[in-house]
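Rest of the complex left out; these chains stay put.
Chain nomenclature is as follows: A and B, assigned in order of appearance, with residue numbering initiated at 1 for each chain independently.
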C-alpha cells in the first residue's frame, strides 16, 4: 500500500443527520464478572454515570448512579437483600430502579425511581446495552467468549482506565507492528521482524481480521519464559476486531514443526480478550483478560504470562495517552499513513458507519 | 408531608431585579478567634479574597488580599507594629487599608491603599460584614454565642473547607435523619430510630427551628463513651437555623428520668456552633465548635467528644462533596422530596428571600 495523508476523523461521508458520538444499539463491556462482589461499582460508560452491582440472587444490575432524593451517588451506598440502599437517607432501590423503601415514610411516591440499564453477564463478562432510542431493547445476544468457560485455559484480567479516546486503543491493538518499539522487554522481540512480517487484512460486515506470520524468528522473552522452545519459532498474530471488543490470538511453534495456520496447531498460545468501552469522548475503559495453555508448572507460567501482559499494557497506556495529549496540543493536523495502518483504518470506517443512523 | 418533585434552585418567585448570589447585609463567620495569631490568614469569603490578621493592640482586621503596588497577596507578608507589611517591596498598610510606609520613598501617593472590610470579634468568633451597597455599614450587632464565654462548657473547634455550595451544608444540618446512615460509628445509632423520630418544625422571621425527640432509645457510641448512662435514654436534637450559622443542641437523659424538653434538664449535652460561610458559588467554609459538660474526667471526655465530632463531620464532608459532584454531573434534574426535608426546604426559602433586594 502506498502512503497517503488522511485525517481519520474526516474520512466518513457527509451524514444526513448528525452522527452519534459512539456507535449505539450495541453491547459494551461494563465490568468483568468478578468485579461485582459485595460492594457497588461506579463507572461512567458512554457518558452515562452508572452504578453496577450484583443482587442477592447473583444477577448483575445497573442503575443511573444518582439517588432521586438528593442526588447522592448510589455507588456510595450499600447492598441490601432488596437491592441498593442510598448512603445518605437510606432509600432502597431494586434492580429495576424502583424505590421500594423510604425509611420513616409509609407512602412511596411514584416519581421515586432511577433509570435502569439493560445488562447481561455471559462467560464472566458483564455487558451493557446502549440504545439509540430511549428504552430500546437489545436486538442481539451479547458476544460469547468461551475461552473463559471451556476449561482449556488459565486466565486473569484487569480493567485499565485510559485518558484517551477509545479508537486510539483500537488502532494500537490492530497494528501489532509497534511491538518491536514499544514492547522490547516483553512480547516484542526484534523490531525489523515485526515490521517485515507477512500481513493479511480481511474485513467482513462489521469485523476486521488482521493476520501476521513471523516465520523462523527469535522468540521474545515472554515466550521463552513460558514454553520450552528448542530454538527459532514460527509465530502468529491473529487479530479480530469487533466494535465493542477485539480478540487477539497469538502464539508460536518450533520453527517448521507444523503449519502455523493449522486449526489444531500445538505450541504456545496466548488468547487475549480486549473490551474497549468509551467512558467519555476523551477517555476509555479497557477490560482485558489473557489466557494461556501452559505445558507444565501451569499456575506459575500463567502468572508469568499475566505479569508480562500487564507490563505490556502499561507500556501501551503510556504511549497512547501521550499520543492523545499531543493530538490535543496539535488539533486539526493530518496524519501520514504507512503500511501498518491498513487494519486500523478499516476499523475506523466501520466505527464511522455505525455512528451514523440508518437513513 | 407528601412527597413532591421540586428543584430547590428554582423555587423562588421571579425577582424584579437580579438576586445576589448570596444574602448580603449580613454578618458571616470569617474566622475562629484563635486562628489569628502572629501570621496573616488568607481566606476567600463570598468571592472576596481577604487577608485576616490581628493588630498589635489585639483587634481583628481584614483587608483585600492584594498589595496595590504589584498585586502580591498581603497574606504572604508579615505582621508589624503598624499593620501588615507586603513581602515583596515592604509597603506597610494599617487596619484601615491605608499605606503608611513605602520603604525608600518619602511621599505616599493617595492611591496607595487597599480595601478594608468591617470585622467584629464576639465570643471568640470573628464576623465579617458584607454589604449590598459599596461601603455599607453594619445595621446590627453580630450574633452572641455565650456557650464560648459563660464558663459552663469545655469546647474546641475547627475550620473545614468544602468543595460544595453552602446550602448543601444547611440541608445536612437541618435534617439529622441522616445520622443513622452516615454516622453509624459515632453519633448515629439505630437508623429506624432516627427516621421515626417525632419531629416538629417551626419558623419565625429568618429562623427555622427543628426539634426531634427519640424517647426510650439506645444511646449511640459517642454518648456511652462520654456519660454514665444506666440504660436506654430519652434523646433530643434541637436545631436552630440562621442564615449565617446554625446552633445544634443535642443530648440525652436516662429514659424517663425527667422531661426531655425541660429548660433545666440534666444529662449529657453537646452544643454545636456551625458557621457556614460561602467561599464561592461552589465552595464553602464550615467553622464549627462543639461544647460539652462532662460529669467527670472533664478534659478526657471533651477530647473524646471533639474527636467523635470530627469523625462525624469528616463523614458529612465525604457525602456532601460527593452529592455536589453528582449534582454537577446531572444538571437540570429535579429532586424528589421526602418527609425529612421540611426544615431544610424552609431554610432554602429564607435564603432565597434574603438574596432578593427589597423592592
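A few notes on this one:
To be clear about the criterion, a residue touches a chain if its C-beta (ideal position, glycine included) is under 8 Å from a C-beta of that chain, and two chains touch if they have at least 3 such contacts.
This one's a predicted model, so the numbers in the text were calculated from it and none came from an experiment.
Each protein chain is a copy of one sequence, and the assembly as a whole in this entry counts 3 such copies (shown in place: 2).
Going forward, only the chains that are shown with their structure count from here on.
Look at where the CA atoms of chain A average out and do the same for chain B: the two points lie 48 Å apart.
Of all the residues in chain B, the ones that touch chain A in their complex are 2-5, 171, 175, 177-178, 180-182, 191-192, 194-196, 318-319, 322-323, 326-327, 329-330, 333, 335-340. Partner chain B is touched in their complex by these residues of chain A: 49, 65-66, 68-73, 76, 85-91, 102-105, 107, 109, 111-112.
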